[in-house]
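Notes for the one structure printed next.
Removed from the display is one protein chain of the complex; every other protein chain stays in position.
Right, chain A next:
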Amino acid sequence: MTFRTGGLAAILLAGFLGVPAAQAQQGTDCSAPTDWFPHAQTPPPDDNADFNSNCAFHLWSWQAFLFLTQNDDDGMPRFLSLIPAQDVVDGVPDTEPNEVMLRPRARKSDMGETFDEVGQAGSLGLLVDQNGRAVYYSMYVNQTYYDFVVTQNQYNVPANLLAAPADQNYPIGSVTLKAAWKIMGADEDASGFFTMPATIETLSADAAGNVIADPGQTEEVTVALVGLHVVGIVKGHPEAIWATFEHRNNAPQFSLGQLIDDPVSSQDFTFYAASTTAGECNQNNAAFLTLTDPAAQTLSPVTQVCRQYPFGGGSTQNSANIGSLNSTVHAGLEADSVWRNYMETGAIWFSQVDALEPNMAMDGSIITGSVKLSNSVIETFTQKVRSEDQCFSCHRTDMVFPPDAVDQPLPGKNLNISHILLNAYVQNLEAK
């Protein structure tokens, strides 16, 4: 991985949760290497390693997460100094790269979230926390990705992307991230979260009653990291390893034999009220979400979040490997490290090497790892949608149809797997 550094004006590190490390799970030798610790010295993952086991992919995932959450020279987690995804659209680096505007969205569309990221939030559900506030999101790319897409090939220009070879892949080492942020209430206990000050676009209701982000209005808030997608291209895997991490207290997960009418947990979680039934979890609010108090920016109804598939499903070995890594990483981190409260939910990739092709089917015959992987606070509502319950449901190499340029669909390409680039295609066609 290649990263660029950047500065941040303020640091607001939270207190610490003294959570004891869980014991490594039995039945796996997939453990965090000792040379990852202390966290300040975790080396970057080797994108050219031999990815020849399930464990190898999860090792890459966790190592990337640790490396990205290492404090950089400015004392902030490294991922915050990556390049905002909007710079890929604009084709120019932001002069103040860390002033990322956070936008609310939670729900994937059927064909790809790229369209949702361009302001068509009107028909979409939003993830609403227990305080009634929307969860916000930010996206980043690393220098390798940016240099390849913008500097070397200018694929952010629609004509250039149209002309790109269908089998062109992203270079090894390309990384994209998506972070989910909860707004901390005034009296909320922020200990246990990574928090920071942020500027958010506030919400309003349009004439049809849809809740939309209002680009003209902003609010200064403190946000806590609750989810992070880590997506990286490694040797033999142009489809990328799609890994995702969550705060451990986000939501309860469905247990074996969970009944629809039974409570999922007797405990409160950040996005779950104790004793909520499984059937009441992950309710899409797209059609009835209301901004009940514009001044307080509170929405109704609150979303009750559950994790449908622990570890994103997959084989028992896959789950065991993730569980073991979560435990051993937590054990290796400093006792006062806030990152002990974040866990790998899962990771998904292809079972075959260099198998990415334009217009390919990405079904059970080729996906492996956490084959039903969603982040409970990023893909909340689609966890239960069979055709959208894993990363490759939407991150595909099929044709893309821009909403405002009906005669310029983007043919199927390997590059289409990244929605950040598709955002550039769609937005820049619109701008034209």
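As a working rule, a contact is a pair of C-beta atoms (placed from the backbone, for glycine too) under 8 Å apart; a residue touches a chain by one contact, two chains touch by 3 or more; residues count from 1.
We take it that contacts and distances are computed from a predicted model.
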| item | value |
| --- | --- |
| Name under which UniProt lists the unshown chain, selected from "L-lysine 6-oxidase", "Aminomethyltransferase", "C4-dicarboxylate ABC transporter substrate-binding protein" or "Glycine cleavage system H protein" | "L-lysine 6-oxidase" |
| Residue of A:A286, A:A331 or A:A355 in touch with the missing chain, whole complex considered | A:A286 |
| Given A:A273, A:A331 or A:M399, the one touching the chain that is not displayed | A:M399 |
| On chain A, residues whose C-beta touches the chain left out of the figure | 109-112, 115-116, 120, 122-124, 207-210, 254, 256-261, 278-280, 282-289, 301, 308-310, 359-361, 363, 372, 382, 384-388, 393, 396, 398-399, 401-403, 406-407, 409, 411-412 |
